[in-house]
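I have placed the structure first, in the form of C-alpha cells, so that the comments after it can refer back to it.
Just one protein chain is left out here, and the rest sit where they should.
Each chain gets a letter, A and B, in the order it is written, and its residues are counted from 1.
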Amino acid sequence: MTLQLDAPRLVKTRPLVTVRNVSKCYGDVVALNDVSASVYPGEVLGIVGESGSGKSTLLRMMNLEETPDRGSYTLDLPDVQGNLFDLDRFARRMLCATKIGIVYQNPHLGLLMKHSSSGNVAERLLVAGERSFATLRQKAKVALEASEFPLERLDAPPIELSGGMQQRVQLAKAIALEPALLLLDEPTTGLDVSVQAMVLDTLKHLQQERAITMVIVSHDLGVIRTMADRVMVMRRGEVVEQGLADQTFQDPQHAYTQQLVHAKL
Amino acid sequence: MSLSTLTKPWEAMNYGFLDASAKRELRRKMLKAVAVPGCQMPYASREVPMARGWGTGGLQVSLTLINPQTRVKVIDQGADDSVNAASIRRFLARVSGAPTTMDTLEADLIQSRHRVPEEIMREDQVLVLQVPNPEPLRPVQPNMSIARQMHADADYGRMWLQLYEQILRSGRVMQGASYPSLVNGRHVMTPSPIPRWDVPKLNMAKHLTILSAGREKRIHAVPPFTRVEPLVFDDVPYRVEDHGGLTCIRSGATGFFMNEIPQEDGTSAYEISDSEFGVKTIRAAEGEDIRFGDTWYKDGEMPQ
Partner (left out) sequence: MTRVLDIQGLTKGFTMHHLGNRLAAFDNISFSLEAGEFLLLKGTNGAGKSTLLRTIYRSYLPQSGKVLFQSDQGEIDLARAADIDITHLRRTEIGFVTQFLTARPRVSAEALVAEPLRMAGQSAEDALQEARRWLAAFGVKPDLWRAYPTTFSGGEQQKVNLARALILPQKLLLLDEPTASLDATARAALVARLAELKASGTAMIGVFHHPDDVAHLIDRVIDLTPDAPKPEEREDVAV
C-alpha cells in the first residue's frame, strides 16, 4: 500500500549503515523477517514498535552482539570492509570498541556498577590501547563532560548514581572514542519524565554538536519524535512502514502506525 | 627368553614417584608452555603425597625434570629450612636419588614458593614456581571460559581498568604479589605470588621459569630471554617494595628483599628473605671463603 519511493538521486553520499535482508529465528519464533535499513552519515534513525517487534534484536545486531540467520551488514568507513556478520570474534570486538557506541536501557548491561564512573569510560580507551593514566583521566573527563555528567562525581561508582546519571555514564563511555555510529536502546525508558527530558536534551545537543550518526530504539513515540530524522516502524519482526519523521507521525500510512500514533497521549 | 628378562624387576614405585605416562604428559605440556610463553596449558594434575595447595603443581614439574644428577634446591618464601621446603626437598631426593643443596649457585633445579633467589640464575638452571591461582583475569572475569577467550583475543582492558581503579582509590597500584605481567608482548600471566621485587628478575632472564598450579591444573612458562613486563601506565612507573635501604638484623646484608619482624616496642626489624644468602653473608663475615653469585639487585637498585 505504501508508495514505492525512488532511489536517492540528489544525495550522492552512501549510507553509513546498510543492513540488508536480515532474518533471525529463535526456534519457532521469528524475531526478524527480511529487515533492511540504511542510515546516512549524520542522520538519526528512530525505530519504534512494541516489545517483541524485533527492534532491539535489530539494534543488537548492529552492535554485532548477535548474528542473523541470513542477511548482511556493512559500515561505509575507510578501514571497514565486507559483511560485518562474517567477522570473527576478535575483529568484531575491535570494531565495536572503536567504531560503535551503545547505550542500553539497563545500565547493568553497559557498565561495571562498582567501578568508578571515570573508570567505566576509561575502559573503552584502554581497549583502544591508551596507556597513560593522566590521558585516560583527561579523556574520560571530557567524555563525561560532553554527556553533561557532574564532574564532582567523576569517580563515584554507577551503583551510587541515579538512573539518569547512569545513562550519562553509559553515554560518555559510548562516545569516548568518537564512534561513527551511536546506538541507543530505549535510553530513557524507566527514567522520570523530567530526567528523561534532560537526557534527551543532552543527546540532541550532542547530535547537533558532533553530527553523530545515531540509531535510537524506543517504544515511546515522543522520544522518537524528539530525536529522529527518519522513522522505521516495526511489528512482529517486520518493517511495516518507514519514512521521514514528520511524515510518519503526521501522515502514517499503515494501519498499525496509525494505531500507534493515535494511541499517543 | 622369558618374561622376566623383558621386564624390569618389581619396584615399590616408579623412578621419581610419578608414572611414565604422567611424566610424558607433563613434558609435553611444559614444551607447549615454553612454545607459547605465558599461555596457560591445562594438564591432568596427578595425586602426590601432599595436599593440594601445598605445592603439588611445582612438585610434579620437579619430579618430571629430576634425574640422579640434578642438584635440587627448595625454598619457601625464600627460606630453605622451613618445614614445607625441607619436606619437599627430602621427598625429591628420596624418590630420585638426586643430591640437594641450599646454595643457589650449586643448584640445577630450584623449586620455589613465592620467591626468586637474589643471586642471578644461569642458563643451565631451571626455576619451578608453585602457583596457587594461575589466572590473572579471575578477579575481573569469574567465568573461566570467557577468561580463556579474553586471553585468546588479548582482551586485557579489564585488567588495566583494575589498575586504574587501584591508582584512583589509593594513589598507587596496590597489587603486592602476583603482579600481572605481559609475557613476550602477548599473554598476561600471573607470576605466582612473588613480590613486586622479584618480577623484574624474570624479564630477559637467562634461566627457564616454569610455573605450575597443581590444584588448578595449569602450567605456564617464561622461557629464557623472554620479555616479562609488569602492566603499568606510561606515567605511573612500576615500583618495587621499598626494601633497598633495609639491613638484615641477623646477617647485616643490605639492599635485598626483607621479611618484616614486628617488635614488641611497635617498631619493625628486618631479616633477609633469601635465607641462604643471609647464611652465606654471615659465614663470609666469620672469615669463611664463600663464593657469592652476582645479584640482580645492587645496593638495593636493579640496574637498567
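Structural remarks
The working rule: a residue touches a chain if its C-beta (ideal position, glycine included) is under 8 Å from a C-beta of that chain, and two chains touch if they have at least 3 such contacts.
Please read these numbers as outputs of a predicted model, since none were measured by experiment.
Taking the complete complex into account, the chain left out of view touches A.
Of the candidate positions A:D69, A:D86 or A:D201, contact with the unshown chain belongs to A:D201. Against the chain not shown here, chain A presents residues 1-11, 40, 43, 201, 204-205, 208, 229-230, 242-244, 246-247, 250-251, 253-255, 258-259, 262.
The criterion applied here is as follows: only the chains that are shown with their structure count from here on.
Mean C-alpha position of chain A lies 49 Å from that of chain B. Across the complex, chain A meets chain B through its residues 89-90, 93, 112, 115-116, 118-119, 122-124, 126-127, 131-136, 155. Residues 149, 152-153, 155, 157-158, 160-161, 164-165, 167-168, 233-236 of chain B are the ones that touch chain A when the two sit in their complex.
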